[in-house]
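Notes follow the structure.
Removed from the display is one protein chain of the complex; every other protein chain stays in position.
In this document, chain identifiers A, B and C correspond to the written order of the chains, with residue numbering beginning at 1 in each.
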Amino acid sequence: MPGRPFLQIPGPTNTPLRVLAAIAQPTIDHRGPTFQKLARSVLERIRGVFGTTQPVIIYPASGTGAWEAALVNTLSPGDRILMAETGHFATLWSRMARRLGLDVDLLPGDWRSGVDAARIEAQLRADGERRIRAVAVVHNETSTGVTSDIAAVRRAIDRAGHPALLLVDTISSLGSIDYRHDEWGVDVTVGGSQKGLMLPPGLSFNAVSPTARAASATAGMPRAFWDWEEMLASNDKGFFPYTPSTNLLQGLAVALDMLEEEGMDAVFRRHLRAADAVRRCVRHWGFDIQAADLREASAALTAVRLPAGYSADALRATILDQSSVSLGNGLGQLTDRVFRIGHLGDFNDPTLLGILAAIEMGLGACGIPHRSGGVESALAALLGADTPTAAAAE
Amino acid sequence: MPGRPFLQIPGPTNTPLRVLAAIAQPTIDHRGPTFQKLARSVLERIRGVFGTTQPVIIYPASGTGAWEAALVNTLSPGDRILMAETGHFATLWSRMARRLGLDVDLLPGDWRSGVDAARIEAQLRADGERRIRAVAVVHNETSTGVTSDIAAVRRAIDRAGHPALLLVDTISSLGSIDYRHDEWGVDVTVGGSQKGLMLPPGLSFNAVSPTARAASATAGMPRAFWDWEEMLASNDKGFFPYTPSTNLLQGLAVALDMLEEEGMDAVFRRHLRAADAVRRCVRHWGFDIQAADLREASAALTAVRLPAGYSADALRATILDQSSVSLGNGLGQLTDRVFRIGHLGDFNDPTLLGILAAIEMGLGACGIPHRSGGVESALAALLGADTPTAAAAE
Amino acid sequence: MPGRPFLQIPGPTNTPLRVLAAIAQPTIDHRGPTFQKLARSVLERIRGVFGTTQPVIIYPASGTGAWEAALVNTLSPGDRILMAETGHFATLWSRMARRLGLDVDLLPGDWRSGVDAARIEAQLRADGERRIRAVAVVHNETSTGVTSDIAAVRRAIDRAGHPALLLVDTISSLGSIDYRHDEWGVDVTVGGSQKGLMLPPGLSFNAVSPTARAASATAGMPRAFWDWEEMLASNDKGFFPYTPSTNLLQGLAVALDMLEEEGMDAVFRRHLRAADAVRRCVRHWGFDIQAADLREASAALTAVRLPAGYSADALRATILDQSSVSLGNGLGQLTDRVFRIGHLGDFNDPTLLGILAAIEMGLGACGIPHRSGGVESALAALLGADTPTAAAAE
Partner (left out) sequence: MPGRPFLQIPGPTNTPLRVLAAIAQPTIDHRGPTFQKLARSVLERIRGVFGTTQPVIIYPASGTGAWEAALVNTLSPGDRILMAETGHFATLWSRMARRLGLDVDLLPGDWRSGVDAARIEAQLRADGERRIRAVAVVHNETSTGVTSDIAAVRRAIDRAGHPALLLVDTISSLGSIDYRHDEWGVDVTVGGSQKGLMLPPGLSFNAVSPTARAASATAGMPRAFWDWEEMLASNDKGFFPYTPSTNLLQGLAVALDMLEEEGMDAVFRRHLRAADAVRRCVRHWGFDIQAADLREASAALTAVRLPAGYSADALRATILDQSSVSLGNGLGQLTDRVFRIGHLGDFNDPTLLGILAAIEMGLGACGIPHRSGGVESALAALLGADTPTAAAAE
């Protein structure tokens, strides 16, 4: 197929060529001085992306691994953990917790809303014996395009006067949506390389608060690969306790350069502005988005609900075939009912508008009723948009 | 600037990453067996792109060099050459001919039309002494987006019964617009790497008819670097008489793979379809294109005329700044009055629509009056377009 | 520093540029058809490298993760596992087993010999209650350059009539030293990407026998990320249960092409021949190698013992500084006493001889007494060597 492919799933995202070029430089000795300098730099600079001055652990493993790491470093078998079913990924994380032998209390959800902080607070207040050891929520639910108010969850925990740790998955928001590990009092933040960090998959992260680290001292879950302490001890010297993903770290250094050059605030604004344009386009077409409340709609992706009777998967296949644009599929209960547009990572206006145009062409080709002109409406939004009308996330 | 740059000048074009990866493989010995195999393959396969079974010479030099090569291999100092002022590049070529000591007869033109074959015929008929040794025309005038009917020029020469050679510049049409060196009786076809061949600049070509080769035996223009005979003698053995651009040849092999995979007919149709969509968009905005007759409008680029009083260069600067889309500037007498959209080489629908959207945004930002909705109209054209309504080139 | 760096630690190895170029191609949708085709191909073809027709699991994690995967999928907390202290990595693996709550029986070793199959047999015979659930050994001990006879270990288990599973680490032998998962009756083989597979670190493997898979059904160790069953179920459809390392898989496809082009037998012979040359050179210098018995000396790396009183780390630093050659350091009890030469992955004779020459220069620069002429003696070995005199591995 001629032309450049557009990877517009909500991650992995399009890796900038500068980053790919850095990854393709030769592998270096992970015990040598050049690596040490690289490691020290990325370990220090990655903190800024998480909004923390505390250590961030970098695993040579994809994001699901960092979910596991957050659990096994802080909890003991049988510990109770409070989770919120915001969508497919929150559900998968809760299933993982169960498989690891935790006692999961999963607050049911409609997959269209963020975490209900009031229910978290109620649940914690009801936990007189303080059996709940952690609250684990997803900041940006990649399956639905709904973000949750993490600061509100922290306030809920504090109001309940509950000692539970706060674990947050930011895999698809990190580096795209404003996030503040320290300010929001998060204990473990889970991140991945292949979304806002603009890298291929293969690195994942745990930002760790002092409270979380203290909890790990007594956490009884068996662990080795994911263990924080060995990692932190090695990291202090600029090394890793086992072979790190050297080439991806070479890429991470360049990705951090790019984020720093643009400035994190500008990065967040760029995502908000794009999200607003996408949603105007979707509404113009006449479709609903999965987020029930626009104030919770994600700045990083938009899940679009097709009218009943139309196959989102058939639409995606048509668009991929016609236009080399990859869109995200509906997951779990949303299979074939929604498609997801990733607007995160490295993109600009013509990329965004080109994708929307490809979707509009696909709607036409599939005979899905819609009002044409969506692209123009996105274009108008981008052109006018100093202040997006629909604020995403916080 | 975040996001991928769009290089939408009418060449150099966006080099596919497969091609860039081949160019970035290590340089090989240009006198060794691996190179010999590569050279034999590309020398053979490039002929298909020119529509010839005759040899094609590959210079390690950019396209202007191949213009010079066409002249110095076929002509002698003081020889008369008939040229047609179709635009800036035709003018530059005529200026080169003069500087090389040729006696140029440049048929004046309005920069909005292709070559007038009837005038060529008239001029040749008037040349009773057969002083005109060559007719040299540009197939696709990159400064105006106007193509010329080369078959008609050949018929004109034949009707005049004139022995003049036919030299044709296809730098910006080769690999994008249907072209037939043998069938149309062209003697020397001049090409470059950085347009439809999807390579960076640095290679250029002469396809050479037996008549042209015979003429070179007596052509008296001093020449060495550009000389065909040493080149052809070396090429026969799979080598070059001096150091070739090895890495670009590595890229050329992959570019030829891609053209062959898509099929030349599909490549030409893709360009026609894109050109049609671009022109519908431009007309929707309310602008004229530089080509006076739509039947001559190029399938590879569109030069857009802005209303009087608006600066095309300011618009281009805004679009580059806002959207990382590079557009071609107006050249010569068209400076600041037109901008040129390259739609050639490696592209697909979302790329094309993204570019048009970026231009529409730029028009808005610069306050240039236009009817919005151009992108939708291009989109509709692409969606419906099995048969483009406006045929380009022949 | 001018010139190409030589990464001659015993892994990560020098990634061929073809492989790096494949890794640097854009990330693709891990749920799309292009990925599915890629996944099916590498999942099938990787089996040949392990010598198995059974499934091989590919983790998006570095090698230490695959150690953990082998343990948590087959064992239950408190299970007894018999291990052999062949060196630093065997010790690390046993330490991991302990941290995961297993009851480790570590047969002590002198770090100069391979696994003693007779002792394994004796230990198993003594285990009347069949409490030992697994025997876990390292095929090629990367810290010492000593290989173990895995077929002999299998025979020992069989002779003892013991049902223990056989788990084998081939991280630094896979793709370099002959290995036969099926023929040798191995239950879980652990591999990594960054050694004989010539990739950067970031992928790791479990080849799984039917017996191992059956054991996993009742294994009680908590697991999620490392769980085989979800992985195998997804792999059957050409996908992964969570985000795989797409770009490294793109590289793996090319690495497998290269191994298949050369032929695994030729690959093994190339490593044996190189190892023989290196050892002749080391002996010529007058140094001992760490392997006590030449028949156990590794074909993939050589650990060289320096005379007492000389610092191996100072030598390595000098060589890195002078020659951009990275050598492996002594680990654990061998710290500063040995240096390790990696001769595995992608190399040829001039690379090998260049490295040995750099080491000889370093010996001179550090004033470490040695007999000069080592390189010539390696050269003679390579020149004459159709049959290496010192067979490595089995």
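Structure notes:
Keep in mind that, in the parts below, a residue touches a chain if its C-beta (ideal position, glycine included) is under 8 Å from a C-beta of that chain, and two chains touch if they have at least 3 such contacts.
These numbers were taken from a predicted model, which means no experiment stands behind them.
When the full complex is examined, the chain removed from view is found to touch A, B, C. Looking at A:26, A:48 or A:185, the residue that reaches the missing chain in the full complex is A:26. Across the entire complex, the residue among B:62, B:211, B:311 or B:372 in touch with the chain not shown is B:62.
Looking at C:44, C:236 or C:262, the residue that reaches the missing chain in the full complex is C:262.
Shown as candidates are B:107, B:248 or B:361; the residue that touches the absent chain is B:248. Although one chain is not displayed, its contacts with subunit C can still be listed: residues 1-4, 6, 14, 16-17, 258, 262, 267, 270, 322-325, 346-355, 357-358, 360-361, 364-365, 372-373, 375-376, 379-380, 382-383. In the full complex, subunit A touches the hidden chain at residues 17-18, 21, 24-26.
For subunit B, the residues in touch with the chain missing from this view are 5, 7, 9, 11-15, 20-21, 23-33, 59-65, 67-68, 77, 96, 99-101, 192, 194, 200-202, 221-225, 227, 242-248, 320, 326, 328-329.
Just so we're on the same page, only the chains that are shown with their structure count from here on.
Chain nearest the geometric middle of the protein is A, using mean C-alpha positions. Subunit B and subunit C have CA centres that are 55 Å apart.
Measuring from the averaged C-alpha position of subunit A to that of subunit C gives a distance of 35 Å.
Those residues of subunit B in touch with two or more other chains are numbered 17.
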